[in-house]
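Of the protein chains in this complex, all but one are displayed in their positions.
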Amino acid sequence: MTVTIKLGQLAEFLGATLSGDPDKAITGLATLQEAGPTQLSFLANPQYRKYLAGSQAAALLLKAADAEGFAGDALVVPDPYAAYARISHLFDPKPKAAAGVHPTAVIAPDAVVDPAASIGAFAVIESGAHIGAGVTVGAHCFIGARSVIGEGGWLAPRVTLYHDVRVGKRVVIQSGAVLGGEGFGFANQKGIWQKIAQIGGVLVGDDVEIGVNTAIDRGALADTVIGNGVKLDNQIQIAHNVQIGDHTAMAACVGISGSTKIGKHCMLAGGVGLVGHIDICDNVFITGMTMVTHSITEPGSYSSGTAMQPAAEWRKSAARIRQLDDIARRLRQLEKQVGEVTPDGNASSDG
Amino acid sequence: MTVTIKLGQLAEFLGATLSGDPDKAITGLATLQEAGPTQLSFLANPQYRKYLAGSQAAALLLKAADAEGFAGDALVVPDPYAAYARISHLFDPKPKAAAGVHPTAVIAPDAVVDPAASIGAFAVIESGAHIGAGVTVGAHCFIGARSVIGEGGWLAPRVTLYHDVRVGKRVVIQSGAVLGGEGFGFANQKGIWQKIAQIGGVLVGDDVEIGVNTAIDRGALADTVIGNGVKLDNQIQIAHNVQIGDHTAMAACVGISGSTKIGKHCMLAGGVGLVGHIDICDNVFITGMTMVTHSITEPGSYSSGTAMQPAAEWRKSAARIRQLDDIARRLRQLEKQVGEVTPDGNASSDG
Partner (left out) sequence: MTVTIKLGQLAEFLGATLSGDPDKAITGLATLQEAGPTQLSFLANPQYRKYLAGSQAAALLLKAADAEGFAGDALVVPDPYAAYARISHLFDPKPKAAAGVHPTAVIAPDAVVDPAASIGAFAVIESGAHIGAGVTVGAHCFIGARSVIGEGGWLAPRVTLYHDVRVGKRVVIQSGAVLGGEGFGFANQKGIWQKIAQIGGVLVGDDVEIGVNTAIDRGALADTVIGNGVKLDNQIQIAHNVQIGDHTAMAACVGISGSTKIGKHCMLAGGVGLVGHIDICDNVFITGMTMVTHSITEPGSYSSGTAMQPAAEWRKSAARIRQLDDIARRLRQLEKQVGEVTPDGNASSDG
């Protein structure tokens, strides 16, 4: 699939200053190193400035400072990465679904599907559901009873929404994601687990993105809540009653236990795990694979885990960690002894 | 969706002592803080006793001791949390599927579907499969050849059972779960991986719950076995030949490697990982994100990992961990030296 757009049109679209031939045809986007003579590229990370001179790209998105010494064609913009983000959609080969309902879809008589929505093959839309204008529901999607998808949403093939899941506007949900599954609620009676019905729903704000095979459980009593602008990567687990603040982003494989609240503008790197019933304040960054076992009340970066080592050295470190309490006690003991023989010894003065 | 049940009816259902108006209408359940004047709530965790006085709830599930000083309506029961678990199902808005086969379902001529089972849209049921009485098979489910679902089971939309997966009675399987996938079996020949056919099946006991997007692989030769009453949360990975004892529960994102056996009444918190070919005895609790690298023969709690720190401090700790073997050796050396100059020095007496 090829799209062709003239450089002058791209300048106009971006409000960029064009330095070069407005009639040059652009057929795609690529990195500085890989771009061919009809592709546009960009310089966002100063680290890649070294590739500027050798780039074969038809033209580049550049900051004014970088454009000064550059001989080739350029679109000068204040933020090349943001400009690339905007332009990328013009070259996206993702098929656009036509409005209308595929003849194989099964739609409950009392479900409401906007005429400007697109419903794919074998989709199932249950009683009382509401699909807004401009929404794409991919093939094999299941939209449960009374669930709502706000206007402009895009659901990849094979997305499942259980009943009573309300999704805001312009929400993107990737394949395999499941919203509204029954959370892990059981009461233990003499060793036997008794199921607790999960009677809450899920509430998803506007402009949210939900990744491949990500699971967001319904609330036990009230709703599980995902704020506006939240971005969830693939394979994430959001347990019942979790609340996530606006514009928080999580990389893949994050797991959040029940009833935990996360603030706004947080970033959780891949594989982070949070225990249940804790609060994370706004503007917290948690590095990859960190285990979060208590609330965080101060913005900032947090980590756990150990650094990778060659396995032979790691085995020694791991064995020593198990001796750490002993090591610390012996050190304290030594400090006492040494303090006795060295008159000015204040062994822990800098500790 | 609203259900209305009178307080007196709830008392009768639970065998509770009613203190208050038996004709009061209850329309739902909520927490102490969120319950409105037609909702029932409960006090299970003593920590929340402070919310008792201010609760707007129509009535509360209370222990006798808590009910004594309480002015509002109450259902007095021995275990309020267990009572809430039982009552929750009365207010569950989950749609109940009617018995019968959806006209779009594709069912092999020699599959057996009980007339009191419900088969959803676009379900596929293969040759020799058997669906018991009262079973719900959701839309888009796939039930492979010769697989069996015992009576009273509930499969959410989009559950996949490969061939030869035998599931007991009253088993709940959430959306996206896959039972019977081909385990990771390969023989390495000079660097090339040769696939080993996975000819075993999966055997699931009664009263099991399997979460969203959880995977249970089929056995390599014999069956992978999940005991009675086992509860598996979302995004769990159970490799081939694993055996899980009765009434064991696992939180989300747990991963269990091949041929590992887990005892009865164990609890694995979120993100725990177990290597293959080990045995975990009964009544073991493993805390979140622990890496289990060897068998456990004593009941009790087990952990690994490091505690979260601000990232700047964590970087120091992580660097020091890599020096730990050196630190321990230097400490030993110091103890020797100090022992020489302090006559009564027994540096490691308390270690």
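When the chains are written out, they are named A and B in that same order, and each has its own residue count from 1.
Please note the rule applied: contacts are C-beta pairs under 8 Å (C-beta built on N, C-alpha and C of every residue); 3 or more make two chains touch, one makes a residue touch a chain.
Please read these numbers as outputs of a predicted model, since none were measured by experiment.
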Candidate in contact with the missing chain, chosen from B:124, B:172 or B:226: B:124
Missing-partner contacts on subunit B, residue numbers: 104, 106, 122, 124, 126-127, 140, 142, 144-146, 158, 160, 162-164, 176, 178, 181-182, 184-187, 189, 191-199, 213, 215, 217, 221-222, 235, 237, 239, 253, 255, 257, 273, 275, 285, 287, 290-294, 300-307, 309, 313, 316-317, 320-321, 323-324, 326-327, 329-331, 333-334, 337-338, 340-341
Positions on subunit A contacted by the hidden chain, ascending: 1, 28-31, 34, 79, 81-82, 84-86, 88-89, 91-95, 102, 104, 120-122, 138-140, 156-158, 172, 174-176, 209, 211-213, 229, 231, 233-235, 247, 249, 251-253, 265, 269-271, 288-289, 305-312, 314-315, 318-319, 321-322, 324-325, 327-328, 331, 334-335, 338, 341-342, 345, 347-351
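The rule is simple: only the chains that are shown with their structure count from here on.
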Subunit A and subunit B: spacing of chain centres that average the CA atoms, whole Å: 25
